[in-house]
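Take a look at this one; I'll ask things after.
Left out: one protein chain. Kept in place: all the others.
Chain lettering (A and B) follows the sequence in which the chains are written, and residue indices restart at 1 in each chain.
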Amino acid sequence: MIEAALVIDNQATFRALMDCMARPGEIKTLGCADAPPPLMAGTAAIMRGLADYETPVWLDGTLANPAVAEWIRFQTGAPVVTDPQRAAFALVGSGAVLPDFAAFSPGSQDYPDRSATLIVQVERFSGAMFSLTGPGIRSEGTLAAEPVPEDFAERCAANHALFPRGVDVVLVAGDRVAALPRTVRVTRKG
Amino acid sequence: MYVAVKGGERAIENAHALLADVRRGDRSLPELTLDQIEQQLALAVDRVMSEGSLYDRELAALAIKQARGDLIEAIFLLRAYRTTLPRFGVSEPIETGAMRIRRRISAAFKDLPGGQVLGPTFDYTHRLLDHDLAEGGGVPPAPTAPAETVTFCSVADLLARSGGLIEEEVPLDQEVGDLTREPLSFPADRDLRLQNLARGDEGFLLALAYSTQRGYGRNHPFAGEIRYGEVEIESFAEEVGFAVPLGSISVTECQSINQFTGSTTHAPRFTRGYGLAFGQSERKAMSMALVDRALRAREFGEETGAPAQDEEFVLSHSDNVQATGFVEHLKLPHYVDFQSELGLLRKLRAEFFARKDSIEDEQGMQDAAE
Partner (left out) sequence: MTAPVYNFAYLDEQTKRMIRRAILKAIAIPGYQVPFASREMPMPYGWGTGGVQVTASIIGPDDILKVIDQGSDDTTNAVSIRKFFSRTAGVRTTTATREATVIQTRHRIPETPLTEDQVLVYQVPIPEPLRFLEPRETETRRMHALSEYGLMHVKLYEDIARHGHIATTYAYPVKVAQRYVMDPSPIPKFDNPKLTDCPALQLFGAGREKRIYAIPPYTPVVSLDFDDHPFEPYRHDAQCELCGAADSYLDEVITDDNGSRMFVCSDTDYCETRRATGKGAQQSAPATEHRS
């Protein structure tokens, strides 16, 4: 039997993430999860809530240390893979070194759901400001995050252009999260 | 005056109480025990285990009792229970060649190593109601004889050994799929097709198998071998590095030998159909083997188009728990949609009669003018 508190924590984590995915740009706070640095609490909570033996996890260079990989294997049972194309979840230690989205599976035209979800750690939800439109957003939304690459909006636009294929991005800063699903149109503000 | 229907909760509880009451029936009669069901309705238990995909005779007997003998309901109960069980792992493939045989027949050879073993079967009984059975009473033990050998080589293996007269069984080079863990997508590989058929409704498979014999996708089957008996189940244990025995289960296996195929690169050879069911379920295992072979039509470049060869059709409709749920869901209220249809129908009829009237009026005026 799984510890009852964990069952409730995982539900809360998911519900917050579901709200974020449904309302791109909205920021939610997740419950705490102990995580080996440089894994942030939010990233750890998402992994514990959603990853398991069915979801290969890929770690970028900043996260690929034995402690993180071991934590993921032990806490979730998910296989840690080195081929980013196989990843169901791709963890990126810092938005500053965000890899090209093309490195990850965008799903197929027949099965666009077979695509990667990128969990990208940033330092804060302030700084570079983006304007967001699309499903889930009433007229226009905004999201600020840093660090992200200079051409972040262009990368998101290229991802959006693949629709219905494409990757979905979750940004994490500490225990706070926001999501940018493939549906969202992102433009740099100011 | 109309009163909105209320008190659904109480009505449901009362209906459940009534169900329990009629399930027990006449209280002056002894209540059925699970042992009685398990022992004396053993074939019902076998079917419920097969289609419920859970090997547990006691739980299957309980399901049959709870379902008042409705086997599809019992299968449903067992399936719903099965879903809640933790999964510890996957067994090694069972070795039916090492089966402790209770029954084994081949229609392809007059005699063969191990011989024909009739075992417990209805096959040669005259179907006359046995009124002695109604009375009950003592049944003498069946005669026994020491067995020459306990395990027999399978007929298909004998054929394969004698120079490739039958297609080789190629071991799967990937992990076996599981349609209870991931949704079926088409085209489906043979592992998933067999799993689907093994869980499939006996009556549905029987009708499909029958249709292939009558020419809807004929594949010229011989009952190469049907065997029923006990096999060992083993599971590979990481800790010790080898497979450890978990116990034994009884299964019925049917290997059909079908029409040969060949090409410029392959010598002509027989093909196979395969059926496996828990317990003694020959009708099911045979039907499964015929349908399995029919579903391989494309693989052999045969003409397709018959219902039993249509993978999407067969696999999407074989599950009786799904089928009964959806057919029976029509009992649920649909009055909102019915109201919508009623509204449109009234409108269409009003328009129809208005058109008709105006045409008749026009004709009337023409008649009057003439």
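Quick notes
To be clear about the criterion, a contact is a pair of C-beta atoms (placed from the backbone, for glycine too) under 8 Å apart; a residue touches a chain by one contact, two chains touch by 3 or more.
Since this is a predicted model, take the numbers as computed values, not measurements.
Check B:T84, B:Q174 or B:Q366 against the missing chain and you find that the one touching it is B:T84. By the touch definition given at the top, chain B reaches the unshown chain through residues 1-2, 4-9, 11-12, 58-59, 62, 76, 79-86, 180-187, 312, 316, 321-322, 324-329, 332-337, 339-344, 347-348, 351. Where chain A meets the missing chain, the touching residues are 1-2, 4, 7-8, 10-12, 14-15, 17-19, 21-23, 49-52, 54-55, 88, 108-113, 115, 117, 134-138, 163-164, 168, 181-183.
In this text, only the chains that are shown with their structure count from here on.
One simple way to say how far apart two chains are is to compare their mean CA positions; for chain A and chain B this gives 43 Å.
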